[in-house]
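Please see the structure below; I have some questions.
A single protein chain has been omitted; all remaining protein chains appear in their positions.
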Amino acid sequence: MEYFIQLVIEGLATGSIYGALALAIVLVNRATGLINFAQGGMAVLSTFVAYALFDAGAPLALAILGAIVFAFALGAVLERVIVRPFERGDPDTAVVVTIGLFVLLGGVAAFFFGYEPRQFPSFFGLETLNIAGVFVSLRSIGTIVVLALVVVLLQVLFRGTKLGLAMRAVADNPVSASLSGLPVSWLLMIGWGLASVLGVIAGVLVAPQLFVSPGMLDFVLVYALAAAILGGLDSPQGAVIAAWFIGVIENLAGAYIDIVGNDLKIAVPFVVMIIILIVRPQGLFGRKVVVRV
Amino acid sequence: MTLLELEDVTASYGHAQVLHGISFRVGENAAAGILGANGAGKTTTLRAISGMVATGGKITYDGRDITGYRPDKVAALGIAHVPEGRGTLGDLSVRDNLRVGAYLRKDRKGVAADLDLCLDLFPNLRERIGSNASALSGGEQQMLAIARAIMAKPRLILLDEASLGLAPSTAQRVYQAIRRLRSEQGVAMVVVEQNAMLAFSVVDHAIVLETGKTSLSGSRDELMGLDEVRRAYLGG
Partner (left out) sequence: MKSLTRLTTNRWVRLAIGVAVAALLIVLPLISSKFVNYQLSLMAVFAVAILGLNIVMGYTGQVSLGQSAFLGLGAYIAAYGVTEGWPIPLIFLLCAVVPAIVGLIIALAAARLRGLALAMVTIALPIIGIPLAKRFREFTGGSQGTTVRWLSAPEWNEGFLENDQWRYYVVVIIAALMFLLARNLVRGRMGRAFRIVKENEAVAISIGISPYRYKVLAFTIASLFGGVAGFLYLGVVQYTSPETMSFHTSINMVAAMVIGGSASILGTIFAAIYFVLVPNLANEINPSLTALFSGAILLAVLFLVPGGVVSLPRRIAQVLRSLRRRGNAPARDAETPQNPSDGALAPTATGPKSTEKNRKRQGQ
């Protein structure tokens, strides 16, 4: 039983990392109607900034803060300069644009930092706690708490502030929103900037485990995309729940189902995703089921 | 005192020119109508004023040349556009739609007063204040769209086909509210309307468009007296 709980908590922790990136994908999809494959590349580049700042002697918290500022600017600029002309156009072309960005940003990171993985310290200690016989690392708990905080902050932003109201309005109908005087162009940039910040949070959370390298988030991105789609693409809560679900189910299947094992556990969430999508093409929490309040 | 003046305004979508030179003016506190058949360019005229299409000629508002201003800048000057198809924000609640309407305003008290005014004008909205806009009926959505425009405390409202798709009695109720808005608040309006009877119940003067050009213009009574207008638009 203790082992089971341990597996679930670890699964929730990995799921939280997928969840942060999945939230970014959902945010961008709601604001601009795009699936941003470059989300991973943006996060990697920003994580490298955190690495570079830390390497240059900045305290970890400051390095992460710097990376967050960089990520925001990067997201905003990319939206304005590269993505804007393709928004609300042919979605297939837009997907290819973000794929191009994904390749490009990975290339930029590789150019400046090379392909060699670099170590990155954890914001949380390395201790493992023993809670009633269940061993959980501080890092796992920290990761889950960070994601929970992010979800609460986003909720406050979108439900409780004028900026959030404006962003929801623009996501809903940009043309109509502009008729009420909303600065649509700025709001779209802010939306991308915020999404990019969520990405770097995922990057910094996962960096101590995976090390920092241009390809570090490739798999996280694919999991995050799966979570976003499973969650219904326009539902932040759905994305987080789906991400947790993926993290947990992967961990449990890897540990308890012999034929799956550690090597094939990556296949489990995708098989589940495919089955769920076939039964419910709109995702678990897609527009058709959840009436948002 | 002229509030809005269009001089020889042209507009095009891509390479297709839709307006070929339209001129009219709207005085402060006045209401002008734009009549015409489908595709004559009525909606495009409103879009030209709001900066939603590529525009030539000259549009002056409150003494300022606003030709080619972006929609949000036009809105910031006090022009509220109730677009064709209503443009309500479906995933937002009625209250949030109204808050979006007041987005540019800083006077909290004024906003609260106007919210009361809107709910007074459209009692249906009061009952549905927490529902998503997409859950409203067509008539309620039209009321919401107009209320959202009111929330901006505009000096000029551009009203596009407010009766489209509504049952006659609902359309009457919507126009009743619009008339009240005119008489109590003195907001200037440009009203695009298929149903000329409804339009004439609000406007003091009007123009008639034919394939992107002004074919007739005059005061309400002049136009209502013309045989061609009666035949084409008033069913008699």
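Observations
Going by the order they are written in, the chains are A and B; count residues from 1 in each one.
Just so we're on the same page, a contact is a pair of C-beta atoms (placed from the backbone, for glycine too) under 8 Å apart; a residue touches a chain by one contact, two chains touch by 3 or more.
As the structure is a prediction and not an experimental result, all values here were calculated from the model.
For the chain missing from the display, the contacting residue among A:66, A:174, A:199 or A:247 is A:174, taking the whole complex into account. In the complete assembly, the contact with the undisplayed chain comes from A:95, out of A:7, A:65 or A:95. The missing chain, though absent from the display, is touched by one residue of A:106, A:181 or A:199; that residue is A:106.
Contact with the chain not shown here comes from a single listed residue; of B:24, B:69, B:122 or B:233, that residue is B:69. In the full complex, chain A makes contact with the omitted chain through residues 33, 35, 82, 84-93, 95-97, 99-108, 110-111, 114-115, 174-175, 178, 184-185, 188, 214, 218-219, 222, 225-226, 229, 233-234, 263-264, 266-267, 270-271, 273-274, 277-278, 281-283, 286-288.
The rule is short, and it goes like this: only the chains that are shown with their structure count from here on.
For chain B in complex with chain A, the touching residues are 50, 52, 70-72, 75-76, 80-81, 83, 87-93, 96, 99-101, 103-104, 130, 132, 148, 152. Of all residues in chain A, those touching chain B in their complex are 162, 165-166, 168-169, 171-173, 175-184, 291-293.
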